[in-house]
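Excluded from the complex is one protein chain; the other protein chains are retained at their positions.
Up next is chain A:
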Amino acid sequence: MSSEEHLKQTDTEARFEFKKEEKSAFAAEKGLTEETIRVISEDKDEPEWMLQRRLRALEQYKEMPMPTDWPGQPDLSELDVDQIVPYIRPDVDVRGGVDDWTELPDEIKDTFDKLGIPEAEKNALSGVGAQYESEVVYQNMQEQWEEKGVIFCNMDKAVQEHEDLVREHFMTKCVPPSDNKFAALHGAIWSGGSFVYVPEGVTVEMPVQAYFRMNSEGMGQFEHTLIIAEEGSEVHYIEGCSAPKYSAFNLHSGGVEVFVGEDAHVQYSTVQNWSKNTYNLNTKRAIAEKGGRMEWISGSMGSKATMLYPSTILKGRGASDNHITIAMAGEGQDIDTGAKVYHNAPNTKSTIESKSIAKDGGRTNYRGLVHIADGAENSSTAVECDALMFDNESTSDTMPYMEINESKVDVAHEATVGKIGDEDIFYLQSRGLDDDDAKQMIVSGFIEPITEELPIEYAVELNRLVELEMEGSLG
């Protein structure tokens, strides 16, 4: 950090120091106006180009209609974006994040404590970035990464300190605001998130992690994650999300952009558990160059309605993509999730493995698109969807779209839908497990493909969430 930048930050710290008494240091007015956008941008001390991008995105958001006519789409009619506060910064007196866990306010530490995050830290998993409300407040990065030129910081900081990289990649080629209404909304009011840059040929051995948490009533969360993996590099990014229940509706509309360079390998894993009144509407996309490999591992829990279809554009010859998604829906929940893959070059390969669990009248839907472009010869794709239902009130649908414009390809799709078997439960009960434990064991086994891909703390958390969900003890 240059002395000038340092001064600027100290200045900023001072600016917020006197507001410490307040619950939140800053909250924008409810609703979405140009004025709100200007306030956010100014508060973040953003360069003019970012403000202009936000304003353009706002225009696009206003022009685009709400999606209402997809077959079997979740109902968004109760979502009122104007009632949502788009930006809240927690009361932390260090704006750019702190380097030491102990510097965090007790209240925030407690919240993370309950979710077992200090455990992860204790076990020396490197690079935990924790976001509390809209601001990354905790950053910890191992020195050796920095020496290799790896950058991991919060997105607001990246705009300041890595402006050229951000300007080139931020919502330009991967997820432009014009992509969909919620991408446009995100482009206008995004705040916080993570920036990861891995230079050519560098392998980041330990997973990079971020933790997002939403903690204020009626608040939206719009974090942006930008991952750039240069040629031949390798990184595993993990994001965990969780939110308690509140009476007002919440909106989460994140954006994730991943650039997988030639022969690079990026794994993006997330376990999300939003409160049952949250609309979880995200846009996540990766572009993979020649020989690049992208892996999406996602667990979608909670929320009132989720619409999330991580997508990969296989742009270069021999690029590959692997999706593993797990969704769980209980009473009053509609989880509409899946994957999209565009095979735009020859010899590209994709696999999609989707698993869903519906109980107590919940609905899960797999919505997937595999597009194979004319000329993408010798490409292959395999899609597998498994749905597990607990009762006759729950529903599960599979909507796999396949657009195949090339004849020399290999396409496979397989779907199974099953009710959780009485015989399976009886078998486990006859061995001493009670009814709940038996169901829990079957579900743990069902989601095992995802848990085995995750570092142990996340696997544990996912299992715990599922366990709580099964007991119905989550709000």
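Definition applied: contacts are C-beta pairs under 8 Å (C-beta built on N, C-alpha and C of every residue); 3 or more make two chains touch, one makes a residue touch a chain; residues count from 1.
FYI, contacts and distances are computed from a predicted model.
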Inset, instruction - Just go with whichever of "Fe-S cluster assembly ATP-binding protein", "Electron transfer flavoprotein, beta subunit", "succinate dehydrogenase" or "Inner-membrane translocator" UniProt uses as the name of the absent chain. - result: "Fe-S cluster assembly ATP-binding protein"
Inset, instruction - Could you tell me which of A:51, A:206, A:382 or A:441 touches the chain that is not displayed? - result: A:441
Inset, instruction - List the residues of chain A that touch the chain left out of this view. - result: 421-424, 426-435, 437, 441-442, 444-449, 451-452, 456, 459-460, 463
